[in-house]
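One structure is given below, encoded as structure tokens.
All protein chains but one are shown at their positions in the complex.
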């Protein structure tokens, strides 16, 4: 049992995939010689050659469009977008081709493409380097949307994403890249399974990616207030694990959704809406949301005010109408 | 009192804006000589000259990026995107610049740009011609998102959008272009006001754009079932009129959200979530959603199965737990 | 004399450090001819194989008839919409006939004739426009990508496929078709740049038919020719008369083999004209004159080749009649196939969104199934 960072686990997942399947190809900006700006592809070009881990020209639509063509020919491209906001130039390719190709060809032309997107804030990045763009992808039928929160899931879910015959947007919580944990590479459960990270009795926090550790922290802090909180890590936004989520919410009768992205029209809206649709009469209070504000991502020195923190989460829990 | 189509009302709004304000400029693909593929800009180039109503090269990011520069210089560009899916190439310009410029310059550089996007289905269009992309825009802070459902609002809201000092994504329900109504050009209330199109007592339909007429139809049909339905036309998705919406929902204690776009992560999720957050104890049943399925927009011959229709809406109303 | 046309200073080598800036190539070989390459009406015509010309002629006759029949089908409500390639048949046919079976074609919405010329049945090539499905053919059967509607988005796909084939050591060439308007899109630029850098075996065929719907080329680009864009990517540019079937065939064949031989991608601009409106839904009289159209009718690719064949005694009335019959047979087949209503299965909407439907899609499919059952009962 060794320890590894989440970044190292991702690197191992890519290495193992490249080793096991000659059709797997990594491509993107600076992924080769440099090993990526976050070093997620470190050493891959050296081990597998510049072609298996390709430094591309600087054009995201071109990168994703090229990956589409490679997938059409039977390869399994893994694309790296350097930062969340720099995936936007590829939006048309993603929505109009990647997400739809299987459907528009009646299943004849699946596109097994994995699109890795480092996302979210909390690392003091300047504008355009801290967006949480999951809602754009989760609303686009044909895409799977996956995001790990632990070192183990980083490996397992990335392997599963690369192995998937469907396109997967794999959202990597930047600020967790350097988080450490014990690590043995092992397969994850199939994409689409949420997991209860903490079992509680008073209320349930529903969250994913970068917000999972904060929710666990909040759950610890909540003890002092006499609250015993459950924490559910969604892991996959699409498909969505209604079963695990609803069971966890029914068990406590109260829930708060937590994520970094702006709240309005965010993933939390979908989660809150479907939980209330399905668990209405088990709820003592409406499902509340703790999210980023509806503002452009703030400059580094102000981001802490934007990001959901322990206090803001506990304030929301406190509003769950404990009296009535 | 004359009658006009929604398309003609939009054309009149553009004409009046061009007349009254020399800084207003229309630009886009085929908007000049042709008058646009839907003829919304018909006759404008003839009356105001090719420069005020400019046929651009075929590149949506270039069109929107050019409009950004024009707005920086003090003009008021009105951009036409030819179809919903063909606005995607401009996504980066929209999200990373148009939506953020005022904020990132601390209010010094506002961008009064109106982006007209014909959206939605029901006109037998082939793929990429029937997308409902409002959720992408509504989740992007810095943008106003407006969509008219009537001939009068088409005029009033477009005038208000062009007059706004903020960027507005103006979503035009394609299938209502040819809908007729009595028409006298008059200002609309400020952007951000929903309107109750039908006052009922049993349940409230919350909807916008192309689905408004269908909800009104459903409300008529519901009488036979003994239901008297309210219908709220949101008109503006951002800002959102919580006041009008919550009042209408509290008055009936039951609500269904209706839109064409795919349901998962769609605008309906936000509406359902915020209504339940705010009206929880006034609700006899969870807020339900009737939306397009979570699939790529279907081919013309199958679209009727995808689109929310009267029956599907009434089925949802029937599920509003009338017994308990 | 301004600095913009003043000669430069000392040569690079003399003062320049070891080059971090990549090879500086001589642009001369990349530049297209100043005038479109032509064969019909030039001496070169005599050198061509008569059988090839007769074959091209038969295909042109059939292609023209195909366009007419498809247009008729729109009037009969059998096609939702049809963007005719009438007047561009020489480009459409050459795009298909210069490829090997192992090569790939990446067509746009206007290129169904190229798709049919590649061997796809008209019914399947036109499925998108008929409206019963998004695509009617198996892309792998004839190595034809689905028709692409978002302009120029298919270009990077062609590059990626060609790159993939090259990685596997297969001598496959990808040919992608883009319109003059499509060249303005960012994806066109990114695809050409990737192709140049990867030296991918791709042929970019730009059918410059003078218009993007209503927008004439002069409002689309200020380039000397669209073929001149090639130099900016370090690839070869060729300018060809798109209405000269012999020239089209010759240039594209050459371009395809150039790419196959590893000498890099080629950008071909075919100067042609759309004789019909943009689609049946368009009113071309709003943006162009009858004179302009008739002037181009005088350069009809079909008429030009027939004239050549007759002038040189390479075809007789019987040959012409034979070609016409074959074309009529194709049209008859199309009528027969399209007048039957397509079978529609609403439940198929959920079939191919993912390899496995998500739990959410299962719920939604159940809802639709229940509705359909209720409908059925009601009837």
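When the chains are written out, they are named A, B and C in that same order, and each has its own residue count from 1.
Here, contacts are C-beta pairs under 8 Å (C-beta built on N, C-alpha and C of every residue); 3 or more make two chains touch, one makes a residue touch a chain.
Because the structure is predicted, anything quoted here is derived from the model rather than measured.
In the complete complex, the residue from C:37, C:137 or C:204 that touches the missing chain is C:37. The omitted chain makes contact with just one of the residues C:78, C:118, C:238 or C:308: C:238.
Considering the whole complex, the residue from C:130, C:143, C:258 or C:278 that touches the absent chain is C:258. With the whole complex as reference, residues 2-12, 15, 17-18, 20-27, 29-31, 33-39, 41-42, 44, 184-190, 193, 196-197, 199, 208, 210-211, 216-225, 228-236, 238-239, 241, 247, 250-251, 254-255, 258, 264, 266, 271, 273, 288, 291-292, 295-296, 298-299 of chain C touch the missing chain.
In the full complex, chain A contacts the hidden chain through residues 29-30, 32-35, 37, 55-59, 61-62, 85-86, 88-89, 124, 126-129, 264, 293-296, 298-302, 305-306, 311-312, 315. Although one chain is not shown, part of chain B still touches it, namely residues 25, 51, 56-57, 59, 61-62, 64-75, 77, 89, 92-93, 96-97, 100-110, 141-142, 144, 164-166, 192, 238-240, 242-243.
Heads up, the rule we're going with is that only the chains that are shown with their structure count from here on.
Set against one another, B-C and A-C show the most C-beta pairs in contact at A-C. Ranked by distance of CA centroids from chain C, the top chain is A. If you average the CA atoms of chain A and of chain B, the two centres end up 30 Å from each other. One inter-chain figure worth recording: chain B and chain C are separated by 36 Å, centre to centre, where each centre is the mean of the chain's CA atoms. Centre-to-centre separation of chain A and chain C, using mean CA positions: 39 Å. Counting partner chains per residue, chain C has residues 133-134, 150, 186-187, 348, 353, 358, 360 touching two or more of them.
Among the residues of chain A, those touching two or more other chains are numbered 61, 89, 92, 96, 100, 103-104, 141-142, 238, 240.
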